[in-house]
Every structure is written in structure tokens, then in C-alpha cells.
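Note that this complex is displayed minus one protein chain, with the remaining chains in position.
Now for chain A:
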């Protein structure tokens, strides 16, 4: 099975893409989770679906590819990230309202585009749940570029993002460019969602950004440790999920998410064991 992934180009593309998003999705996810923006990732992924449906509609109606569904999804995702910020500023006291507005707007537009095209077939299905055979060499190239951008920006802005995530007021008083940093961060989220969709699919992309992080923060003491664990859990979920998806002929989005949930359950058990061990050691210290 592993040989297949190395032998066939389309499977190789899938494997490389999987490894890249297994790195960048949980990396960004760490900031998303601690900043309580998990649902924004979900909203953006649904708008990406609208973009993909728009791209597929154009392809079907015009019979020539004007803009690939991948780029259309990417464009919609970036635009939606700007719109969310606009809405969050307009509804300062009800910032979370931006999420249902954008999410339902994305689904609404998707329904309209899909209906106008009289429905799509397997293509849309693979965008919804991911596919092991959907990554072209062109897709891989774009995903490599997105990954490099994400790693560079996080490398430069790590300290500032951490301050912003931990204590927004302190960040502002310290003279950090909080608004600009948040804006760049939202653009990165939009890019990572678009990059991840080929493998995990629209409906499950936010899971790869949040579930490995949820498991990591149960076990980590510090933020860097949480990031390393989240990436290990993310990569494990992607690799096991991809291979099992291929073996059982199931869209990999499903298997990747199930593996990451199993890791999360395992983290609960490990955390309980660690806690029990800590209590036992403290008790023994107290007795002696």
C-alpha cells in the first residue's frame, strides 16, 4: 500500500499535500483554538464551498475552465475572512454573530450555484469529503507555496501572535500592531483552509485545525509544547487517515477525522494517568 503512494504520481501528490497540511493546519489551529476562533474556521470552510461550487458552475456552463474551482474557493475564503472582520467590528458587542452570517451565507450561495448547475457529481463529493486522487501537480505547487507563506509568517509573527492570543489588551498597550497582525492571521486561516480542502474536504477541514490541538492542550504545559504535540497528532491523523482511506476506499476526510478523534480520546486517558501519577507522587512526598 505504501508502495502505491510512492509509485503513482497522483498518490504521491496526495501524500505530500497530506504531510504539508498535517503540519500547517494544527500549527495555525493552536492560535485559532486559544483565541476561541474555532467556529470562524468552520464558517470560512463553508464559504470556500461556495467558491468551489461557483468555479464548478463556470466550468460546466462555459465548457472552458475560466477559473479552477480550487482558486475560486481560495478567493471566496480570503474575501470571507475580510468580511468576517468587518462584521466583527460592526457588531462589537455580539462579535460571534459574524459566524452564522458568513456560514449560512456560504451554504446559501453554495446551494444556489449547485442548483444553477443542475447538480454536480463526483467532483463536488470529493470537495465535500476529500479524496485521495484529487490532488493535481498544480494543486500541490499552490499548497507548497501556501505552506511556505504560513511557515514564514508564523516564524516572524509567533511572539506577537502569542501575546495577542494570551492578553489582547496587553498587546495593544505594548504598542503591537494588533489589528494588522489579526488581519494577516485571518488571511493565513483562509489560505490553509483552501489548501486543506482537497484532502479532508470542506465539511471536515476545521476538524484538522482543532481536534489535534484539543488533544495537545490536554497534555501540554506550555504553548510551544502544545504546538509540537498538535503537529505530531495532526501528521499521525493525516498519514493513518490517508492510508486507511485508500485501503478501505473511503474518502480520507472521514478517516482522518476519526483517527484524530481517537487520538483525542487517548489524550484524555493519558492525562488522567499523568494526573493520578502526580497525585500519587505528591502523596508519597507528603508521607515521607
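FYI, a contact is a pair of C-beta atoms (placed from the backbone, for glycine too) under 8 Å apart; a residue touches a chain by one contact, two chains touch by 3 or more; residues count from 1.
As a convention for this text, contacts and distances are computed from a predicted model.
Peer 1: Choose one: "Calcineurin-like phosphoesterase family protein", "RNA polymerase, sigma subunit, ECF family", "Zinc ABC transporter ATP-binding protein" or "Multicomponent Na+:H+ antiporter subunit A". The correct choice is the protein name in UniProt for the chain not shown.
Peer 2: "Zinc ABC transporter ATP-binding protein"
Peer 1: Decide which residue listed in A:109, A:142, A:176 or A:211 touches the omitted chain of the complex.
Peer 2: Answer from the full complex: A:176 touches the omitted chain.
Peer 1: Out of A:163, A:187, A:232 or A:250, which is the one that touches the chain we can't see?
Peer 2: The single option touching the absent chain is A:163.
Peer 1: Suppose we count only contacts with the excluded chain; which residues of chain A make the list?
Peer 2: Spelled out for chain A, the touching residues are 34, 36, 156-157, 159-160, 162-163, 165-167, 169-170, 172-176, 216-217, 220-226.
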